[in-house]
Each structure stands twice: as structure tokens, then as C-alpha cells.
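Shown here: the complex without one of its protein chains, the others still in place.
Showing chain A:
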């Protein structure tokens, strides 16, 4: 083990993260330079009073949500990939995003079918509907998980639940009006910027609680590298780990999806990036590495989506996939990917 290399990389990652954070909040329809932001933050001396408003109430929460979502989704994805020993697993394989989508669809689409106006929906209501939906599907999957012994079966069950729930969403979409449909479509493209400080606080606390089980399962995830039988022979209870994992990813990915919509790509790609960059399979390094890389990736994607000089910004999902996919394809082709996993 090159014992110091990962540590240097993690410190470098943190510095880069801070840099991207500052760049991210300086970009937008109104360009505010980094020095003005620092001046404003530390000396309460804002160039214009509107700057304070923009930075504190809009860009700051958005950047923080990007960091939280990046960390939460990447950590969920890494857990799923190691637990299921499947490089294509991600935070949504247990049906969490479909579940949240289901909750929101019921709210927006079914609401419009029943004649409620779609325009008057409060952002909190959407978050709550998403949370309930994700919780519902996760509970159903857990009920099955009680009975299933083998992790591959659980993976298939999760994906099937997701598919079934998505089908219900399609049916609802088919019958709902144009306005509601547009609102739902926009939600499903993901958005980091629509949250107020209260919601950011709730999201942050939930994700931090979701991270706690990780601290106690690093050892188990490492043992799982050799497969379930070896892990058991080394005293790891895979059943207990499964519940830790369902709890952890349910809280993190569930809350993020409920508040920001289903953000694609990050959860699957970032753990691979972490393996490629840090050249290790040790979860003591992979967990912090994935967290930092995930936060960086979402900040960068959000900055790119921020088209300078324009009031509109691109939906985050479009950017993550458009920018991220070629990057990962490039990395995977350049290095022998199948050997990394």
C-alpha cells in the first residue's frame, strides 16, 4: 500500500472542492467575482445589496445542496456496487427514485386528474410526497428482503419494483394535463436550486444520519470484496450489513431524490472514478474519495449548466449525463476497466 498517496489525494480533493465551490457561487446570471464574495462574507461588505441576497439565499444553498447530493448519491452507489458485486448497480437499484417519482406523480399528476391546480403546489409538499413514495417502495423491497437470502435476488426484486412503479407513473402521465405533465417532467430532470435554507437543513441532517451506518460497515464492505462466502467466513453478518445498507441508502438517496428529483449518473459513475483515481479497493479510502469526487462533480456540472449571462440554467440531469458520460467512457477505455472493479 502506498500509504500516503491516498491521503495526499484526499487533501488535494478537499482543496479542489473548495475551489469549485467558490467558482460555482461566483457564476450565474449576475457575475459576482470570487473576491467580492469573500469580501462580502467575511466583512459583511457587499458591493451591492442585491449581491448579498443572491449569494446567501440562492447560490449558497444551491452549492451546498450540490455538495450534499454529490456525497450522498456517490456513497449510496458505492455501497450498492460492493454489496451486489455489480459494477452497474447504483443508488436507485432498489427502486428509490421510482418510489420518489411515484409520490410526486401522485401529487402532481393524480392531483391534476382530480382537478386540483398544479400551479399552487408548495415545494415542501413535493419533498414530502417524494419522501413518502421512496419510503413506500423501500418498505416493500425490505419486506421481500426479509425473505430473500441471496443478494442477487434482492437486486432483481429491487429493479422489478422500480419497473412496476415506473409503469404506474406512465399511466398517470398519460391521463394528466399538459401543465401538470410539464411540472412533473421538470421535477424528474432534477434541480438543485429550488430549496430554501430550511429544506437544505433537513436534507443535510438526513444525509448525515444516513452516513452513520457507513462508519460501522467499512470492515464488512472490505470483506465483501472477496464475495459473500468469504465475508461470512470472516465473521461478517451479511444480513445485518444488508439492513445497514438499506437504511443508509434509503435515507441518503431517498431524501436527495425527494428534494432534488432523481439525479442521474452520479451514483453509478463516481465510485468508478474513485477506483480509477485512487487505485484502491479499500473502502476506508473509497468512501471519502467517492464523497469528495461526487461533490466536486455535481458542483462542476451545476456550474456548467449555469450558462453565463442567461437567466435560465440547464437541468442538472442533462448536464451530469452529457458531460459525465463521455468522461467516464474515456477513462474506462483508457484503463482496463474490468480489472479495476
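Definition applied: contacts are C-beta pairs under 8 Å (C-beta built on N, C-alpha and C of every residue); 3 or more make two chains touch, one makes a residue touch a chain; residues count from 1.
As a convention for this text, contacts and distances are computed from a predicted model.
The chain not displayed here is annotated in its UniProt record as "Iron complex transport system ATP-binding protein", chosen from "Cytochrome D ubiquinol oxidase subunit I", "Imelysin-like domain-containing protein", "Iron complex transport system ATP-binding protein" or "Protocatechuate 3,4-dioxygenase, alpha subunit". If you put the hidden chain back, the residue from A:57, A:139, A:198 or A:233 that touches it is A:233. Contact with the chain not shown here comes from a single listed residue; of A:131, A:222 or A:257, that residue is A:222.
Interface residues of chain A with the unshown chain, by the touch rule above, are 1, 85, 215-216, 218-219, 222-223, 225-227, 229-230, 232-237, 275, 279-284, 338-341.
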